[in-house]
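What you see is the complex with one protein chain gone and the rest in place.
For reference, chains read A and B in written order, and residue numbers begin at 1 within each chain.
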Amino acid sequence: MTPVLQAKGLVKRYGALAASDEISLSLPPGEIHGLIGPNGAGKSTLIQLLAGATFADAGSIFVDGRNMSGVGLRQRVQAGVSRSFQTANIFRQLSVFDNLLLAVQAQTGSSLRFWRPRDEDVALIEQAQALAQRCHLERRDWGTPAGLLPHGAQKLLEFALALAPHPKVLLLDEPMAGMGPDESANMTALIESLRGQLTILLVEHDMDAVFRLADRISVLVSGRIVATDTPSAIRHNATVQAAYLGDDGAKRSELSC
Amino acid sequence: MSGTLIAEQLLNGLQFGLMLFLISAGLTLVFGILDILNLAHGSLYMAGAYVAAQAMAVSKSYLAAVLLAVVVVAILGALLELVLIRRLVVRDHLAQVLGTFAVVLMANDLVRMIWGPAPLMMSLPAALAGPIHLTQDLLYPAYRLLIIGIGVVVALTLYFLIGRTRIGALIRAGASNRQMSSLMGVRVPLLYLGVFVLGAMLAALAGAMLGPVTAIQAGMGEQIIVLVLVSIVIGGIGSIKGALVGALLVGFVDTAGRAFLPNLLKLMFDPAVASSVGPTLAAISIYVLMAIVLIFKPSGLFGRRV
Partner (left out) sequence: MQAPDRSVIYGGLSLLILIVLPFIANALDLGFYISLVRRILIIGLAASGLNLLLGYGGLVALGHAAFVGLGAYVVAVCGIEHLYDAWLVWPLAVTVCAVTGLLIGAIAVRTRSVYFIMITLAFAQMIYYVCISLRKYGGDDGITMIKHSQLPMIELANEANFYYFVLAIAVVVLWLCERLMNSRFGRALQGIRENEDRMQALGYPVYVIKLLTFVLSSAIAGFAGVLLANQNLFVSPTMMHWTESANLIIMILVGGIGMRYGGMVGAGVILLLEEFLRLYTDYWHIPLGALLLLILFVAPTGLTGKWRSQSRRLVASEQSNP
């Protein structure tokens, strides 16, 4: 079966530093793939490379077998790759519902429509409502300017915006960062509810969540993938343990930062 | 078209370019470090010209006039920074444009109020009023040579200051990472003030030196700021090297364009066509240059990505 997302030998340098050093990854359809690693390992860089926000110095990226290495952000989204941002990159001045409408509008027909009022488009409103409900966004928050939401709700909205393009591959950049235990459990359930419907690359520090959700886990250290395996194998992998304990004393059961 | 004519125009271009550089350097530094587009920079240039002209009329000493202009405008610049600029630095670009434009509006009316609407005349320093023989055939105004000389000295000084001294390192550090610099103990507000005042002084120097060869009147800042912006856009915002390259390019292309293009066109086309199209093409030559640079390098020749 063609992997839905494949990276081969990705290299990205910032000056002398190799943020990504020959990274190869292959995600079969429907997999939830965890990506863990110490701070500064290059996880965000990898997400940026896969999403098309930045381009690799070497290596290639394939989506559904098609070479997408030089292709820009917009075409990647159209090809089915969507990402969430670690710091909620939402439309802060707009209401939550307006955020969702914008997200959904992009997926349903052209925006080069100049006459009909968008806010009267019943189908669009229903889709936005469906997205809100799917992502557990409270109805009472829908009218609030997104920037005024509490942190956890902003992350949920961020998740919804990433999910809106009906992606084949969803790149999640620390969706639980800054969340308390209840919110993390909520987000974990949310991601679990998507299992099988799409492929997910989950970058996270919250080990409980990653080990619970992931079918396989890759470990990224200093820009290189040192191991890719099932969660239980990773747990017992000596290199991984050394990398974590050696680098910053973080134990593998550490909760989100 | 003789060799001396070409040489003369090249020198004119160099002179103009170097003066543009003085003004551009200040603006690009201020932009690079404070991250603010200061449309009132042209008003500082204008203030330099006015103060120098007034001082020259009263004291008859060119040196005193230039020094006074630089000092007075340095003070004005400091006041401007303390009262307004530092409050605009945290705002969006629209607010910065409007805030600095408010200063432009007020400055123009202020000089009209003080000196009237007619252009002010500044006389050349007596010693430099005449031409000098550069070669047997080539005569060039001594004063313009002075401008070139001072321009080169300032360029070298800036290069040394920014590239080789501790202060310069602070400036460069400030440009690339504001928060880090402040965490490392650099007194950022003081740095901002210093950079702004430096920029003001450079603009004032340019104004004082161009005073005798330019029309000193309200609105002169707005005329020159466009050329300055084109220089910076071509060179890349935040880069002194870019400002120099951009300013010299603009200086040469504009001067040479106006001098040679109409004649060049006459060689190729019908004289009637050439004389109507010539001046227009000459006028827009620097903008065409800017457009070409931008098509290939949207951040300018030496610019960092905005």
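We take it that contacts are C-beta pairs under 8 Å (C-beta built on N, C-alpha and C of every residue); 3 or more make two chains touch, one makes a residue touch a chain.
Remember, it's a predicted structure, so these values are computed and weren't measured experimentally.
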{"item": "Of A:Gly40, A:Pro165, A:Gly178 or A:Pro231, the one touching the omitted chain in the full complex", "value": "A:Pro165"}
{"item": "Per the touch definition above, residue among A:Val71, A:Leu102 or A:Leu190 touching the missing chain", "value": "A:Leu102"}
{"item": "Absent-chain interface as seen on subunit B, which is shown", "value": "31, 37, 39, 84, 87, 91, 93-95, 97-99, 101-106, 108-110, 112-113, 219, 222, 226, 229-230, 232-233, 237, 276, 279-280, 282-284, 287, 290-291, 294-295, 298-300, 306"}
{"item": "Subunit A residues touching the omitted chain (full complex)", "value": "51, 53, 73-74, 77-78, 82-83, 89-95, 97-98, 101-103, 105-107, 109-119, 121, 125, 139-140, 142-143, 161, 164-165"}
